[in-house]
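The complex is shown incomplete by one protein chain, all other protein chains being positioned as in the whole.
And then chain A:
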Amino acid sequence: MIHSLFLINHSGDIFLEKHWKSVISRSVCDYFFEAREKAVDPENVPPVLQTPHHYLISIYRGKLFFLSVIQTEVAPLFVIEFLHRVADTIQDYFGECSEGIIKDNIVTVYELLEEMLDNGFPLATESNVLKEMIRPPTILRSVVNTLTGSSNVGDTLPTGQLSNVPWRRAGVKYTNNEAYFDVIEEIDAILDKSGTTVFAEIQGVIEACVRLTGMPDLTLSFMNPRLLDDVSFHPCVRFKRWESERVLSFIPPDGNFTLMNYHVSSQNLVAIPVYVKQSISFFETGPCGRLDITIGPKQTMGKTVENMMVTIHMPKAVLNANLTATQGTYTYDLTTKVLVWDIGKLNPQKLPNLRGSLSTQVGVPKPEDNPSLNIDLKIQQLAISGLKVSRLDMYGEKYKPFKGVKYLTKAGKFQVKMLCTAHFSTNWRSEYI
């Protein structure tokens, strides 16, 4: 299946290669570089490429390309999913997935790759299993290792590998038994020029951090499970019980994991926490334009909106921006034409406002495409969909664990289309339909 893997950095250097079958020359990557050049933006490189003898499937993450070489038919998602799993594992082990980190830990990474794939077929991809075989580096351990000469490689076969609960390592012991669940919701929305919702939905995820001794069997139930429209689970969740009783019953992996992803149906009205009043205009005469943005809270359920940030991709013709913000700071990147306004906490009494003039290039016709606003925000202690965890029960172990649930709402892909005034109407649809 997966023949070889090449890790390629932003500037096109191959800094790691791993072959699971016979060695394939790195010249195969030339086809990829060609496509990479053509695509201009690294994100635009097509994930699947065909070369005379091989197929190249790549992902782009953290400014790195993970490029796998395939020789025969295989489901492309299989490969893509695996490559992401590799990146996840590296992130899990070393805290981030970057060129520097991989180079620093090249031996561990290599050992990981060796364990994750056998003859091109995934072998051990569960982080609990991998960590038993190859222990993640910590400062303490590296000191101990140098002193005692012991190693990072586990000398036993991971027990999880053999059991029916492959995601949990055996013999877990903690003095403090605790289970934390973070319910994180993201609002994806597109608001149109007048502020009405074109499209809005909520994506949720429950991140868990479970540190429990032994083999606990947990049951998590919700006050209002009917809200959940579409769900996907960590393999540990018993699907049958979810179907019949709408509770999450599972033997958790040890440590951090994503318990479930969900989607709140778009039929339910999605509360939009903020409103935006904005206008941008470019004058027909003279090289300048105006910008005026005000943001205020809308449906926040009494909670404060934090970490507000507005990002606008300006048209190419905008040379500079001369603005004043009543709250927070703004930056305008001249090369990428991105305006970022970092507001911080949203104060309902005094609404933040950003206004001023934009200078455009002389002689160039005024921009005709309307930029759109991307909004970033955070609301602590609120799941915007109204989802509530009602209880967590533990079976199979005697002790009383410490339990906690945290809620957080974030903006996902939250876009507001900008109103562009003083602009001749290209709105041909309204005329003809």
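To be clear about the criterion, contacts are C-beta pairs under 8 Å (C-beta built on N, C-alpha and C of every residue); 3 or more make two chains touch, one makes a residue touch a chain; residues count from 1.
Convention: contacts and distances are computed from a predicted model.
Visitor: Can you tell which of "Proteasome subunit alpha type", "Cytochrome c oxidase assembly protein COX20, mitochondrial", "Importin N-terminal domain-containing protein" or "AP-3 complex subunit beta" UniProt lists for the chain that's not drawn?
Guide: Per the UniProt record, the undisplayed chain of the complex is "AP-3 complex subunit beta".
Visitor: Sort through A:Ser11, A:Thr72, A:Thr196 or A:Gln349 and give me the one touching the missing partner chain.
Guide: A:Thr72
Visitor: Pick from A:Phe32, A:Tyr55 or A:Phe282: which residue touches the chain that isn't shown?
Guide: A:Tyr55
Visitor: Just name the one of A:His19, A:Lys63, A:Lys298 or A:Lys345 that touches the chain not displayed here.
Guide: Final answer for the missing-chain contact: A:His19.
Visitor: Among A:Ile101, A:Ile184 or A:Met215, which residue is in contact with the omitted chain in the full complex?
Guide: Of these options, the touching residue for the absent chain is A:Met215.
Visitor: Among A:Thr89, A:Gln203 or A:Thr409, which residue is in touch with the absent chain?
Guide: A:Gln203
Visitor: If the hidden chain were put back, which residues of chain A would touch it?
Guide: With respect to the unshown chain, the touching residues of chain A are 1, 14-19, 21-23, 26, 39, 41, 43-44, 46-48, 50, 55, 58-61, 70-78, 80-84, 106-107, 109-111, 114, 118-119, 121-123, 125, 146, 149, 151-157, 161-166, 188, 190, 198-199, 203, 214-215, 217, 221, 229-235, 238-241, 243-245, 247, 249, 251, 258, 261, 263, 266, 313, 315-316, 365, 368-370, 372, 374, 395-396, 413, 415, 417, 426-429, 431-433.
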